[in-house]
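The complex is shown incomplete by one protein chain, all other protein chains being positioned as in the whole.
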Amino acid sequence: MLPIPLSWWLTVSAALFSIGVFGALSRRNAIGILMGIELVLNAVNVNLVAFWRYVIPANVEGQIFALIVISVAAAEAAVGLAIVIAVYRRRHSAAVEELDILKH
Amino acid sequence: MPFEIPFVQIVWWAMTACAIGGAIGVVSSNNLFHSALFLVLSLFGVAGYYVLLSAGFLAVVQLMVYIGAIVILVLFAIMFSRRMMKPTEDEMNRQWLVSVIVAAALFSWLIVVVNSVSWPVTSAAPTADTVLQLGLAFLGSYLIPFLVVGVLLSAALIGAIFLAREKVEAEEI
Amino acid sequence: MLQEFEFVGVLSAITLTIPIVTLLIAWALRPKKPNPAKQTTYESGMETIGDAWVQFKAQYYIYAIIYVVFDVEAIFLFPFAVALRQLPLYALVWAVVFIVLLVDGLLYGWRKGALRWN
Partner (left out) sequence: MDWLVDWIASLQIPYLTEPEARFLSHLIFASIIAVAAPGMLIILTWLERKIIGRIQNRIGPNRAGPFGLFQAIADMIKMFTKEDITPANADRVVYNIAPGLAVISSILVFAVIPFVPGFIGADLSVGILYVVAVGGFGTLAILMAGWSSNNKYALLGAFRVVAMLLTYEIPMVMALIIVTMVAGSMSMAQIVEAQSSMWYIFTMPLVFLIFFLAGVAETGRSPFDLIEAESEIIAGFHTEYSGIKFGMFMIGEYVHMLALAFLSAVLFLGGWQIPFIDITQFPGLVSAILGFLSISLKTFLFVFIMMWFRGTLPRFRIDHLQNIGWKFLVPLSLVLLVAVAFVVRLFAPGSSSAVPVVPGALSALGAPGEAVALLAANLLVLAGTVSFVSRMARRSKNRQLRAVAAVEPVPAK
């Protein structure tokens, strides 16, 4: 038997996920929102790896999924922060509420 | 081994303190720079989790990609878009109370789901040479995802350079 | 796996104490006579104008983007490198395609002058 039950991992992952969701919803700054999303992706990764370890440890699928999530996170951060920089250069603000160019 | 099991659990609790404490710091700190440093703590905790889950390769990748690269990117973006050490206005937006409720509801629902399903757990040992297996898989049965990642990264690179670049004239190679 | 990493954990714990101990020793030994002039920002004797926020060049950020993308590329190439001797020959071609895809992005940046320092 593994020393730590699977439900512990899932609980921690759920907590990380919820904190990340809270961060993404409550931040005014786009960079803060991105950091919240990073937390969510990490929670997903913990889940993937925990299920891999406890359910199908003979294959490596869990790690493959986690690696792909990590690369998606990297791509998302690069493009998302580039958008923040482009917007900041134009509007001198990174607060998402003020990004209403499309409304006017 | 009477020593082993509590030892692993001690490490687990330490890593949980890092991961969850860091995550709370990320969302609650009023200084974005501090938020990013708390993110490092949280990511470090998750890397520790990977070690406990015998995914050493992922743990090192987590450190290398997240702390070595993504956090640096985030810090650069913060430095670009913020004046230093002036927590000018409140970092929370008007819907923060709603967000707390949503997050709490989500968490309790997830806990209910986690505890109501009996997961088919095995206690088999994980594959020995994970990295080798990963290499074989990426260029074997997971070839398409591998190439899609290549396309994704290439698109992200081009898109991000296009967005972040200051307008300068083209250059001859 | 935990056994493999045990030494790393122990070493991290011990190295963590080194800076703390050093700082404590220095704290005990050193004089403490702060005054406002000492604590100003050091700019070769000039008065500081404004805060430290300098005009940040987007150039730095572009380097960081390229670095992130190549870092992620590297984490896929390391398993490839380990498995290289056991891969079928055509797999090598696909790996080259993967690398070329990323070089593409680099070439785009190069052509657009994103790699130029000015």
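Here the chain labels run A, B and C in written order, and each chain numbers its own residues starting at 1.
In the analysis below, a contact is a pair of C-beta atoms (placed from the backbone, for glycine too) under 8 Å apart; a residue touches a chain by one contact, two chains touch by 3 or more.
Owing to the predicted nature of the structure, the values given are computational and were not obtained by experimental measurement.
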Check: shown chains touched by the absent chain are B, C
Chain C residues touching the chain left out here are 3-8, 10-16, 18-20, 22-23, 25-27, 29-34, 36, 38-44, 48, 51-54, 56-57, 59-60, 63-64, 66-67, 70-71, 74-75, 77-78, 81-82, 84-89, 92, 95-96, 99, 103, 106, 110, 115-118
On chain B, the omitted chain is touched by residues 1, 3-4, 33-34, 37, 40, 56-57, 60-61, 63-64, 67-69, 71-72, 75, 79, 84-85, 129-131, 136
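Here is the rule we use: only the chains that are shown with their structure count from here on.
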When A-C and B-C are ranked by contacting C-beta pairs, first comes B-C
Averaging C-alpha coordinates per chain, one finds the centres of chain A and chain B separated by a number of Å equal to 6
In whole angstrom, the CA-centroid distance of chain A from chain C equals 20
Per the C-alpha means, the centres of chain B and chain C lie apart by a whole-Å value of 16
Two or more other chains are touched by the chain A residues 67, 70-71, 74-75, 77-78, 81-82, 85
Residue ranges of chain C touching at least 2 other chains are 58, 61, 65, 68-69, 71-72, 75-76
In the complex, chain B touches chain A at residues 4-5, 8-9, 12, 16, 19-20, 23-24, 26-27, 32, 35-36, 39, 42-43, 46, 49-50, 52-55, 57-58, 61-62, 65-66, 69-70, 73-74, 76-78, 80-82, 89-93, 95-96, 98-100, 102-104, 106-107, 110-111, 114-115, 119-127, 130, 133-134, 137-138, 142, 145, 149, 152-153, 155-157, 159-161, 163-164
The chain C residues in contact with chain A across the complex are 58, 61, 65, 68-69, 71-72, 75-76
As the complex stands, chain A meets chain B at residues 1-4, 6-12, 14-23, 25-29, 31-32, 34-36, 38-39, 42, 45-46, 49-60, 62-64, 66-68, 70-79, 81-86, 88, 94, 96-97
